[in-house]
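The complex appears here without one of its protein chains, the remainder shown in place.
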Amino acid sequence: MIQLRAALDWLADGQNWTGAHGAGVLVWQHLWYSLLAVAIAAAVAIPVGWWVGHTRRGRGLAVGVTGAARALPTLGLVTLLGLMLGVGLQAPILALVVLAIPSVLAGAYSSLEAVDPQVVDGARASGMSELQVLSKVEVPLGMPVLVGGLRSAMLQVIATATLAAYVGGGGLGRLLFLGLKTQRYDLMLAASLLVIALALASEVVFTLLQQLLTPVSARR
Amino acid sequence: MWQGGDTPGEDLAVITFEHVAKSYPDGTRAVEDFSAEVPVGSTTVLVGSSGCGKTTLLRMVNRMVQPSSGRVLLDGRDVASQDPVTLRRGIGYVMQSGGLLPHRRVLDNIATVPLLEGVSKKDAHGRALELMDLVGLDRSMARRYPHQLSGGQQQRVGVARALAADPAVLLMDEPFAAVDPLVRRDLQQWLLGLQGELGKTVLFITHDIAEALLLGDQILILAPGAQVAQRGTGEEILAQPANDFVRDFVGLAAGERVLHPSGSGDRTVLLDAQGRAVGVLGEPGQHR
Partner (left out) sequence: MSWTLDNLDVIGQLLGRHLLLSLPPIVLSLLLAIPLAWVATRVRVLRAMLVGGSALLYAIPSLPLFVILPLVLGTGIRSQWNIIVALTLYGVALMLPATVDALAQVNPRVLDAAQAMGYPSLSRFLAVELPLAGPTMLAGLRVVAVSTVSLVTVGAVLGVPSLGSLFTDGFQRGITEEIVVGLVLTMLLALVLDLLIAHLGRLLLPWSRPLRRGAVGQGAP
């Protein structure tokens, strides 16, 4: 518990938050990597997921990719890309994008599958074009599920971003590995608490977003 | 096999309901004030629309439901004073769509209660095979799982299971409601034959008046709240419906059950409400 006290003291000390390698910059980097990676993953995976969900084509492949991704060790991907692309931002960001894609993809296609087929049928029967069915019915009604996919992608990415420092990236992992190298357990603990805080904050934000996007008719 | 009680009508009640009532915390009163006797070795049918409280009454007998007031006696003993687990093992219970254990083979399903009672697997299975013969199931089905049987076969397994511990009393909760009409007719005829052979005391629940008339030695027509609109034999109920509710329920009001004699030729032809011929009038005393 002395260690926990030391970690909290470290966090409470304003000096540790400023400067080029201060906690403030590291938190900001961590968040920035994560948001960037999820944004890129979303730009790639959401259209594909919507296409799969709307046409029901390639569903088996999408499910397979999502399942296989669970078995992919994140550290292996980060180190492999780090070695191939060299030290810097490229490798960790690419790794994070690759890790975020399956969750976003699953969220996108299952968001359309979650929509009551009778509703879709009704929209089509009332004369909507396929694009209108997608944009006016399926996408808005499936929005909470899609946000759920983004939520788990974000969680996964915030966790893995900690490993980015292992291959030369920044973020809170830098503090953690610094602590490991210099045998400063309080630093490791402080970094860990900050990552956990980020993860929980992301959960809270996405939960609120999900509630906000649930159609009024579906709210309990 | 238990063979007692060949004398229905002898006033020896096996199941007695004494002013039982059941109300739930939310204020619904499933059963208002119900009294009845189920005589030994005969079939008593409780018939009524869904929600009239008939299932609640049935489940009071094996303590699946506790009455709010009143008592249920089994062989003169208040069931409330008996251990529910022991009580239930001594009463056969057949429910709609079988309620078979989906993860047990047919043979193990039938042997459930003997196995629970600690009968050896060999004896329990031997007895289960005999029961399969009794209920008309081919022994080749013994190793199947319930979902590999048709609905009618599943009901036969359900009856065999209820008979496995050789109980004197059988509770049947709409056992044939979920099978299609043709199979249902087969099963009803089969049950009549089986009951003629075994002479169990049966309390049978249904919403189908035709089924009640076919199977019941005694019929109780229930209005909501399990209020007895009329009790008697099928003949008595059709001959003298007690009130409009009964007349409506048995289909006399709409004329469904009314047959008109048409005297052309040497036999009297009976016509239904739409004037279709449904049969001829037999000689007096010829029935059954």
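We call the chains A and B, going by the order they appear; numbering starts again at 1 in every chain.
One rule holds in what follows: a contact is a pair of C-beta atoms (placed from the backbone, for glycine too) under 8 Å apart; a residue touches a chain by one contact, two chains touch by 3 or more.
Note that this is a predicted model, so its numbers are computed, not measured.
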Output for the hidden chain's shown neighbours is A, B
Among the options B:M141, B:A177 or B:L198, the absent chain makes contact with B:M141
Of B:K22, B:K54 or B:R89, the residue touching the omitted chain is B:R89
Cross-chain touch to the chain not pictured, restricted to B:P102, B:G193 or B:P224, is B:P102
Touch assignment to the omitted chain, from B:L149, B:A168, B:L194 or B:A229, lands on B:L149
Those residues of chain A that touch the unshown chain are 1, 3-4, 68, 70-80, 82-84, 155, 158-160, 162-163, 166-167, 173, 176-177, 180, 185, 188-189, 191-193, 195-196, 199-200, 203
The missing chain sits against chain B at residues 62, 64, 84-89, 93, 95-105, 112-113, 116, 136-138, 140-141, 144-145, 147-150, 152-153, 156, 161, 179, 183, 186-187
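Heads up, the rule we're going with is that only the chains that are shown with their structure count from here on.
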Chain A and chain B have mean C-alpha positions lying a whole-number Å distance apart equal to 60
